[in-house]
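Single-structure report; data block below.
Just one protein chain is left out here, and the rest sit where they should.
Which chain is which? They are A and B, in the order written, and residues in each are numbered from 1.
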Amino acid sequence: MFETRRLRSRIVLQIVLTLLVVPFAFPLVAMVQGSLAGSGWANYTTVLSLPQLPRFFVNSAIVAAGVILIVLACTMTAAFGFSKLSIRGKEIYFWMLLAALTLPEVVLLAPLFATITQIGAYNTLWAVILPLAALQIPFTVLLARNFVDGIPDPLLEAARIDGANTVRTFWHLLLPLTRPIMAAVVVLVFINSWNNFLLPLLFLQTPDQQTVTLVPQFFVGQYNNDQTKVLAAAVLTGLPVVIAYTCLQRFFERGLAAGALK
Amino acid sequence: MGVALAALATFALSGCSGSGSAGDGGSATEGNITWWSWTPDNDLAQREIDAFNQQYPNIKVTYKKVPNADYTAVLRPALASNDGPDVFTVAAGGRAGAVQTFAPYAYDLGPSMEQLLGANWRSKVYGAGADAFTVKGRVVAAQFAKVGAGILWINKEMFDRFHLSPPTTLADWVRVCQTFRSNGLGCLREGVGGAGFDIDTLHSIANSVEPGYWADALAGKRKWNDPTMVESLRIFGEFTRNGILDEGAVGIQQYPDVNNDFLSGKVPMVQMGTWYSQYTTVNSLTTALAGAGVPASTPKVTIVPVPFPDVAGKGNPNTLFADPDAAQAVNAKSPHRNAATTFALWLGGTPQGQQVLADNLDSFPTLNSIQPKWDGIQLVNPSVQRPELEKVTAALQNSSEPRTLGMNAVLQQAVNDADQGVVSGQKSPEAAAAAIQTAADANR
Partner (left out) sequence: MHSLTPERRRVDPEPRTEAAADPVTHRRGRGDRRPGLPWILPALIVSVGLLYYCIGYTGFISTLDWDGASPEQTGVGAENFVHMAQDPVFWGAIWHTVVFFVLTFSIQVGLGMAFACLLHSRVHLRTFYKVLIFIPVVLATATTAPAFRQIFAPDGALNGVLSALGLGGLTQAWLANGTTALLIVIFVQVWQSTGVVFVLYYAAIGQIEPEIIEAARLDGAGDLRIIRSLVWPGVRGTTIAIAILSAIGSLKTFDIPYLITQGGPSYATEFLGTQIYRVSVALSQVGYGAALSIVLLVLAITTAIIINAGGRRGGRTDV
C-alpha cells in the first residue's frame, strides 16, 4: 500500500507500525508479569494442579464443538436458502434474524433461567450450548450469505441441468466452495464459545459440568482475591485460543476476505 | 381385587416420593451433601468440615465457594432446579444471599432446633440473629456467625517507626496522617462504593456525631436526610481534603486492592470490622500474603484493632455495632435433608462447631458462652495483639447496636452512592443525604 522503494521509507513504516502496536502488547506483557508475581511459576503449578482442571477443558471443548456443529449446520443451510433459493418474504425473515443480533446476553438471563429450570436442563451443557448457538447464528448467517452471494449462479444452474436436486447441489457443490467462510465461522464461533463466562456461571454448577472460564473463580475468596493465580489461570485459559488462532490465521483471513463485506 | 388396588396404591405412592420432593429426607447421620456459601474461605471451611467429621464421619460435605458478587445470581437458578445445594448460607439482608429472597426454598428448622437445644433455644443464642432468620414464623436458617464494625486496623510497625500512637480525635488523625504522608506513605486507604465498607465508616462517623441515630434511621424512626446524617457526610467528605483518606478512593476496591496493600505492609491504616481479626493469625496471614502476590519472604505485619476516633469532637464514646452475619439454610427439595439439617445445625448450634468457628477468628459465635480459645491460636505478635483482640471480642459479644439490619439492597446502594458523591466532591452533603432519603422512600 505504501511506497516502499526507498530504504528510509521502509524504516519509517516499520517504526510507525511498531509504535502503534506497543499499546496492544503492553497489557499482554502486564498480564504475564502479574501472573508471575508472588510465587512465580508456582502460580501456574497451583492452577494446573487443580483436580478439576482437565475436566473443565474437556467441557469447554464439548461446548465449543456442540456450538460449532449447530451453528455450521444452521448457517450454511440458511445462507444457501437466503442467497440462492426462493422464499416468500425472504428479506423479512432475514431482518428478523438480524434483529436478534442486537440482543445482549444479559437480557436472556431471566427468561433462560425460568425455562432451563423448568425443562430440567439445569447443570447440563445444553443450557449453555443452545443459547450460545442462538446468539451466534445471526452474525454467521450474515457473513455466510454475503459469501454465497458471490458464488456465480451458473455453477449451480449447471448442476441442476445435470439433474442434481437441491440437497445434492448443496452437499456436493456448495459446501466445498464455501470452505473459506466455514473456516472463518469456525474460528469466530470457537472463540466466542470458549470464552463465554456468564452462562456457565449461572447454569453449570458441579465441577463435572463446568467450563474453563470459571477457573479464576476458585481463586477469588471472600477476603482474599488471589490475583496472581487469577492471572495465571487467565493465561492458561487463553493459551489454547491463541494457539488455535495462530495456526488457523491464514484460513481465517482467506475466509473473511472471500466473504468480505466489500 | 382389593389386594391389587392396595398394591397399586403403594406402588404409586412410592413412585411419587422418589421424584422432585425430598421424600423422607434420608438418614440423619449418613450421606453426601453439598454446601454453598460466599463465606468463609476454602481453608477455613475445610477446618470446620474436618471438625464436623470428627463427630459425624459418615456425612461427607463438599463446600463450594461462590464469590460474593455472584452469589444471589448463582443461587436462584440452583434452588429453582432439582440440582441445588443441600445446605446454603444466607445473610440477614443486603445484596448477597438475603434470607428474605430465599426463604421460600428453605426447610423449616424450628423443630430440629428445639430438638437440639431445647424449647427455649432462642435464649441460648444471639437474639437479633434468631429473629432475623425467622421468616413468617418459620426458622428459615440456623445462624452461626456475628460480625461487627466500628474500629480501625493499624499497622503497628509503621506507627512505631514514626513514634505515633493511634489517633483519638480528628485533629490527632490529621496530624498522624501528615507525618505518614511527609514520609512518602499513604494514610487511611479505603475503597469507597461498590462493596459497601464505606457504610461502616459513615456509621462510625454518625455514632461520633450522635449515638443512636443510625439505629433509629434503620428502624425508620429518623430520616436519612436528618442534620446528623448531613454532618456525618460532610465529615466523611472532608477526609479527602484534610489528608486522611488516600486519593483515588472511589476508583479502588476494598477487596482485593486495599486488603492486599494493607496486609503486605504498604498502608498504615484501614477501616475494617471484626472479621479482620483472622489476619492476626499466622495461618490466615500467610495465605493472604500469597494471594496478594508478594514474595513469601515478605515480613508479616502486626495488625491491631483500635477504636474509631471521635471525629465529631463531641466526646461521644466509640461503640462497636454488630449484626447477624450468616446462617445455614437447608434446601427443602434436598433428598439428603436430614443429613443436611445435621450439618446446618452443627456449625451454629453445637459447642464443637462454634468453637472451631470462634478459633478461626473471622466470625464471632452466636451460641452464648462460646469464646475463642486464645491459648490455642497462633498469633503473629501475641503480646501486642492478644489484649486488643480480647477487648474487641468482649465489645462484640456485648454489642446490641445493629449494623445494617433492615437495610435492603436499594438503600445500601443509595448510601454507597452518597459516600462516593461526597468523597469525590461531586455532591454536597445535603444533596447526598436527600438522595438517600429518596431511595428509602421509593422503596417498598
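Following the convention adopted for this analysis, contacts are C-beta pairs under 8 Å (C-beta built on N, C-alpha and C of every residue); 3 or more make two chains touch, one makes a residue touch a chain.
Predicted model, so just to flag it, every value in this text is computed and none were measured.
S.K.: One chain isn't shown here. Among A:Asn43, A:Asn59, A:Asn123 or A:Thr237, which residue touches it?
M.R.: A:Thr237
S.K.: Looking at A:Leu28, A:Leu48, A:Ala65 or A:Ile119, which makes contact with the chain not pictured?
M.R.: A:Leu28
S.K.: Using the touch definition from the top, which of B:Arg95, B:Arg122 or B:Arg138 touches the missing chain?
M.R.: Of these options, the touching residue for the absent chain is B:Arg95.
S.K.: Which of B:Asn316, B:Gln352 or B:Ser424 touches the chain that is not shown?
M.R.: B:Ser424
S.K.: Touching the absent chain: which residues on chain A qualify?
M.R.: Residues touching the hidden chain, for chain A, are 1-4, 10, 13-14, 16-17, 20-21, 23-28, 30-31, 34, 70, 73-75, 77-78, 80-88, 90, 93, 96-115, 130-131, 133-135, 137-138, 141-142, 152-154, 156-157, 160-161, 163, 166, 169-170, 191, 194-197, 213, 216, 227, 230-231, 233-235, 237-238, 241-242, 245-246, 249, 252-253, 256-258, 260-262.
S.K.: Contacts of chain B with the missing chain: which residues?
M.R.: On the chain B side, contact with the omitted chain comes from 72-73, 76, 79-80, 95, 101-102, 104, 193-194, 246-253, 257, 261, 409-410, 413, 417, 420-421, 424, 426, 444.
Simple rule for what comes next: only the chains that are shown with their structure count from here on.
S.K.: Quick one: in the complex, what on chain B touches chain A?
M.R.: Going by the criterion above, the answer is residues 38-42, 64-68, 70, 73-74, 76-78, 80-83, 255-256, 259-260, 275, 278, 287-288, 290-296, 362.
S.K.: Under the touch definition given earlier, write down the residues of chain A that touch chain B in their complex.
M.R.: The touching residues are 34, 37-39, 109, 113, 116-117, 120, 122-123, 201-203, 205-206, 217, 219-229.
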